[in-house]
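As you look at this complex, bear in mind that one protein chain is not there, while each of the others sits in place.
Entry: chain A
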Amino acid sequence: MEREGDGEKERKSIAEYRALLDQVNTKVEEKQYSEEVLALTSRLLKKNPEYYTIWNYRRLILLNHFARDVTTTLEHDSTPLTLSKSTNDIIVGDLQFIVPLLIQYPKCYWIWNYRLWLLEEAEKQVDKGTTVRLWKDELALVGKMLDRDERNFHGWGYRRNIVSQLERLAEPEQKTMAEQEFAYTSKMMRAALQNFSALHYRLKLIPKLLDERQADGAARRKMLDEELESMQEALIDPFNQSAWFYHQYLMSTLSEDCPRDAAIVLDLSRDDRIHYYEQEVERIKEMLEDFDDCKWIYEALVQYSIEYHQLTDIKPKNDLQFWLDELQRLDPMRSGRWKDLREALKL
């Protein structure tokens, strides 16, 4: 319950906060889009970055400035309701203001949103070289954010966004950033093998990367083999869920239904598919020698055997029965799922 001594402090915080809020509300209502009001919104947002309407006020102040900036340079008319700094300084200053907030509140949607909006608006105000430089700085910033929390999905989404902006702004003869981003996911994987966010991004990059390398059939197979190999290495710890899900991702590219823009090897024959399934199932079976208590192994065996069966019509009935029994034993909390599976397989 409320600590007695803190009551006074709490009252003071509330009074200060509400007074500041009143002040901002009044000035924005009066359309006072000045530097002073911008500073007041900064103070308020530092206290409460979730207050989305205040971020919108900031947008209004900046938009007003951008709109007037053009007229003032044309007419040399000094309007009191605008910002005195140059457009460039304002953009850079605003970007700097947000960084500590982002670090303190990395999961706040409104901050990420505002930053993206600001950069998109900035593009209309500055030359292309500056725009590109601004986006490149963002890549460094989001790299730092992801070092702090390698699973922050805001950060990964922001990263994808920056990359697509930079690719849009690139000269036609320039390559995409797929190669560079692929290397980034390798770095993140080395730091933490359980980083599914990095693995997810990696799988989305591979088809693009191969297209850009103009990879032939052999190079594409090599890529798939290397990725499968690296997951086998990651699965030295068979309790690594991320590695299993990535393995499942890779296997899904073997399917005939895999869309072209998600495929790794483009000319897979039925025999190739059979080969890959046999190879992976064999490798996973070998894991059982060291781990007979890891349900993930049985789950993978069941899933891949079903897919193998669809390819070949070979039914590993006895094995399936045994693996499902083991799943039921090791993972009784999901017994409803194993029961449904058993029924679907008519076991």
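FYI, contacts are C-beta pairs under 8 Å (C-beta built on N, C-alpha and C of every residue); 3 or more make two chains touch, one makes a residue touch a chain; residues count from 1.
By definition in this document, contacts and distances are computed from a predicted model.
Of the candidates "Rab3 GTPase-activating protein catalytic subunit", "Origin recognition complex subunit 4", "Adrenodoxin, mitochondrial" or "Geranylgeranyl transferase type-2 subunit beta", the chain left out of this view carries the UniProt protein name "Geranylgeranyl transferase type-2 subunit beta".
Check A:200, A:283 or A:309 against the missing chain and you find that the one touching it is A:200. Within the complete assembly, A:252 is the residue of A:86, A:186 or A:252 that touches the hidden chain. On the side of chain A, the interface with the absent chain consists of residues 1-2, 7, 10-11, 13-14, 17-18, 25, 47-48, 50-53, 56, 59, 113, 116-117, 151, 153, 156-157, 160, 194, 196-197, 200-201, 203-204, 241-242, 245, 248-249, 252-253, 262, 331-337, 340, using the contact rule stated above.
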